[in-house]
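One protein chain is absent from this view; the other protein chains keep their places.
Moving on to chain A:
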Amino acid sequence: MTLQILLNLVIGMVWMLLHDEWNMLTFTIGFLIGSIFIFALRRFFPGPFYGLKIWSIIKLLILFNVELVKSSLIVIGQITRPKLNIQPGIFKLETKLKSDWEIIMLTNLLALTPGSAVLEIAPQEGVMYIHAMDMAEFRHSIAKTKDLFEEAIIEVMR
């Protein structure tokens, strides 16, 4: 994948040299043409086309922003209720992610999703302890969003 990105940058540079116009626009055009070439020749490279990875990163970002908006609305709904009626609690969730980077990403994403904040991680056992703002309401939705995030992260990282 690194090879593909480097090659694409080189194609952009060469395009800029051939045109003898040293600006960002020419480089961008060359970069786009280079990515078309690499896409056409993708079966000669060892890994899959790197555009797929970028697409999965964009999908992860969209998913994350949607969850962030939802969670803010839920938290504000809880706060502005005239009588505060929440039952916070700590529960554990198992994760199938292994490496440090994947777990860091999942923790960061879960901290900004509806009613959940990661309290403690035990990476050896693959267990995360999560503090939920309202156990009854959020327990299942947190597990569901965790699965969504896990799939998206695996798509990006592996």
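Worth a mention:
The rule is simple: a residue touches a chain if its C-beta (ideal position, glycine included) is under 8 Å from a C-beta of that chain, and two chains touch if they have at least 3 such contacts; residues count from 1.
Going forward, contacts and distances are computed from a predicted model.
UniProt lists the omitted chain of the complex under the protein name "Na+/H+ antiporter subunit G" (options: "Ubiquinone biosynthesis protein UbiU", "4Fe-4S dicluster domain-containing protein", "Na+/H+ antiporter subunit G" or "Chemotaxis protein CheW").
From the options A:I29, A:M135 or A:V156, the residue with contact to the chain not on display is A:M135. Among A:K59, A:K92 or A:K144, only A:K92 touches the chain that is left out of the view. Residue positions on chain A in contact with the hidden chain: 68-69, 71-72, 75-76, 79-80, 84, 86-92, 107-109, 111-112, 115, 117-120, 129, 131, 133, 135, in rising order.
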